[in-house]
Every structure is written in C-alpha cells, then in structure tokens.
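One chain of protein is taken out of this complex; the other chains stay put.
After this line comes chain A, so read on.
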Amino acid sequence: MLREIRPAIVLLLVLTAITGLAYPLAMTGIAGAIFPAQAKGSLIEKDGKVVGSALIGQEFKDDKYFHGRPSATLAPDPNDSTKTVSAPYNAANSGGSNLGPTSKALADRLKEDVDKLKAENPNAAVPVDLVTTSASGLDPDISPEAAQFQVPRVAKARNVSEDQLRQIVTSNTQGRLLGLLGEPRVNVLALNLALDRASAK
C-alpha cells in the first residue's frame, strides 16, 4: 500500500496542473483569439460606453421602454451585511424566487402584478412570463406575447403609432432554432435599443 502514496501525491498534482491550469488558461487564450466578443461577455457599447450585455437582462421601469420579467435577485443590505434586500437584475448575484406552488407569498405577488397589468392593458390576456420571476433573475428575454402586450403603453409614452411599434417587435422576435429547439422570444435590451434608434431618426 505504501507504494501508492507517491502516485497519490504526484499524479494528483500533475493532473491538477493539466486540468486546473493548462486547460482553462489555454482555452482562455484561444477564446480571446477566435471569439473575442463572446469571451468577454457579449458586451454592448453605445457612444463608447458599455450599456450592458446582449445576454444579460437589465431592469426597465420607464413607460417608454419595454419591461423585462420580474427579477428575484438580491444584494447585501447596505445597513446590515447579514441581511439581503431586493435588487432586481443584480448580475453579480443570480438566483430565483424559489417560491413553491402552494406559497402564499407567491400567490399574493402574482395577484398584485396581474391586477397592475390588467389596469395597464385591459384588452389582452396577461402573459404568464410577465408576472413570473425567471430562474436566474437575469432573463434577457420575454415572450412575443409579453412584448405585444406592452405595445399600447409604450406607444402612448413615445407618442408613436402602435402599428409602427408592432413592426419593431416583430423584427426583433427570434423563432425556434430550426423551427424546433427552444421557444420564440424577444430580447428586451435589443428591442429597446432598436426603439431608441428608431426615435432618433
């Protein structure tokens, strides 16, 4: 058994160096050369400043922007570091609500949000993704129905026609891959950037 001790130590160190250092560092080097934009986090710049990542959702509250899904992410309480406070779309601390199907807190939150959205647009059914929190709290997408649902509000705030907005929504809708994988969706940040560009014209 004693002769197993040397391999236990040396082999462990050698394999650690290969899989823990050589492999990730080599991949980082190659990624920087062939996929530089993705490797850095698919960042979007506007006027030379980073406004976010194409893959990471951000919070929109203004009526003139399309809103993303509710987010359950948290941040440390600035007054008491042992506690946490709600901090939607905190991209340094991802997570979901973890409320279960029979949770009263979830039922109350859903009712409040549904009532708010019904008041905003009484003419359409409330899309489920617009009142449920995502798993990561950073979902960049909403369903096409959730985007269409918000068109009247955004049109009013921007003083543009609903038809024009619906066109922008449609051109920013991504379908399923090969018509099969995933779900149809609209990237909220991309949509709002397209809106700002259209308004600037």
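Rule of thumb we're sticking to: contacts are C-beta pairs under 8 Å (C-beta built on N, C-alpha and C of every residue); 3 or more make two chains touch, one makes a residue touch a chain; residues count from 1.
In this text, contacts and distances are computed from a predicted model.
Colleague: What protein name does the UniProt record of the undisplayed chain give, "3-methyl-2-oxobutanoate dehydrogenase (2-methylpropanoyl-transferring)", "GfdT protein", "Carbohydrate ABC transporter permease" or "Potassium-transporting ATPase potassium-binding subunit"?
Modeller: In UniProt, the chain that is not shown appears as "Potassium-transporting ATPase potassium-binding subunit".
Colleague: Where the complex has a chain not shown, which of A:Pro78, A:Pro101 or A:Pro122 is the residue touching it?
Modeller: With A:Pro78, A:Pro101 or A:Pro122 as choices, the missing chain is touched by A:Pro101.
Colleague: Contact with the hidden chain only, please: which chain A residues?
Modeller: Chain A touches the missing chain through residues 1, 3-12, 14-16, 18-21, 23-25, 27-28, 30-32, 34-35, 38-43, 49-62, 65, 69, 89-104, 106-107, 110-111, 114, 125-129, 131-143, 176-177, 180-183, 185, 189, 192-193, 196.
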